[in-house]
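For this depiction, one protein chain was excluded, whereas all remaining protein chains were kept in their positions.
Moving on, here comes chain A:
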Amino acid sequence: MLSDILAQHAISVTGLSKSLNGGKVLDDVSFSANEGEVIAVLGHNGAGKSTLVKCLTGMLTMDSGYIVRQSQTMQILSPLDARKLGIEAVHQNFGLIDELDVVSNFFLGRELHHDNLILKILGWLDKRLMRFLTGRALERLGCEFRDLDRLVKHLSAGERQLIAVARAIHFGAQVVVMDEPSSALGMSQVAQLQEVIRTISAQGVTVLLVSHDMPFVSEVCDRAIVLSKGRLVANIDIASISEGELYSYMMGRCHIKEPDNSLNALLQAS
């Protein structure tokens, strides 16, 4: 019965806990997401948002808890596991190799090869096809790179972020997890990103969005989960609350009893 209910969701996370260096960073976090749902992950600095993203993408292995997808219960133990589940992420550090060019970064780890059997075995890169697809994916975000052969380290922070976002959207078949996808973007690029997120969610892709950008969140997200000190303290329908309330959720204020502590946490984080 329970698994029937869970099976309706695109992905469910149950009882996820994770300790780092002896400190509990995630504590019994559970939530579910439907197909095509866009969920904001809110919380103050150090609440555990990035750790959640890393657990979902196999960068960190969860200490306890499990994931349910298509009524299958599993753990994500490696990035390859996550990739097989169709989970793709934009990490806070963008996950780009600075000394490689745009196209190489875009397809890093899943290079396209020529059809010829021998060339395929050798791993001969199909540079033209990769370049074409990269250009198209970036164009979709309204970003026309003059030169896809530029090394990523010579690009601006915004451009680098766009590459990471475009990559996750291009390859994320089921779930796209974005850790601060708009922090380095300009206004028009954020608008484009909103547009693309709506498009993929209409196609049934679930989006998890970690962000401090409140207008962006309230514009594009259906629901928000709030983390505070590693615990999930709220799971709210965005349409039902005001921006002001959302803002206090984002700062993780609502469920912390002593105001002094939260202030300290904020000061420490900054």
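As a working rule, contacts are C-beta pairs under 8 Å (C-beta built on N, C-alpha and C of every residue); 3 or more make two chains touch, one makes a residue touch a chain; residues count from 1.
The rule is short, and it goes like this: contacts and distances are computed from a predicted model.
Peer 1: Just go with whichever of "Autoinducer 2 import system permease protein LsrD", "Iron-sulfur cluster assembly scaffold protein", "Cytochrome c1" or "L(+)-tartrate dehydratase subunit alpha" UniProt uses as the name of the absent chain.
Peer 2: Choosing among "Autoinducer 2 import system permease protein LsrD", "Iron-sulfur cluster assembly scaffold protein", "Cytochrome c1" or "L(+)-tartrate dehydratase subunit alpha", the correct UniProt name is "Autoinducer 2 import system permease protein LsrD".
Peer 1: Using the touch definition from the top, which of A:Lys24, A:His113 or A:Arg150 touches the missing chain?
Peer 2: Of the listed residues, the one touching the omitted chain is A:His113.
Peer 1: So one chain is hidden, and I want to know which residue out of A:Asp98, A:Glu139 or A:Glu195 touches that hidden chain in the complete assembly.
Peer 2: A:Asp98
Peer 1: Under the stated touch rule, tell me which residues of chain A contact the chain that is not displayed.
Peer 2: 57, 59, 78-80, 83, 91, 93, 95-100, 104, 108-111, 113, 122-125
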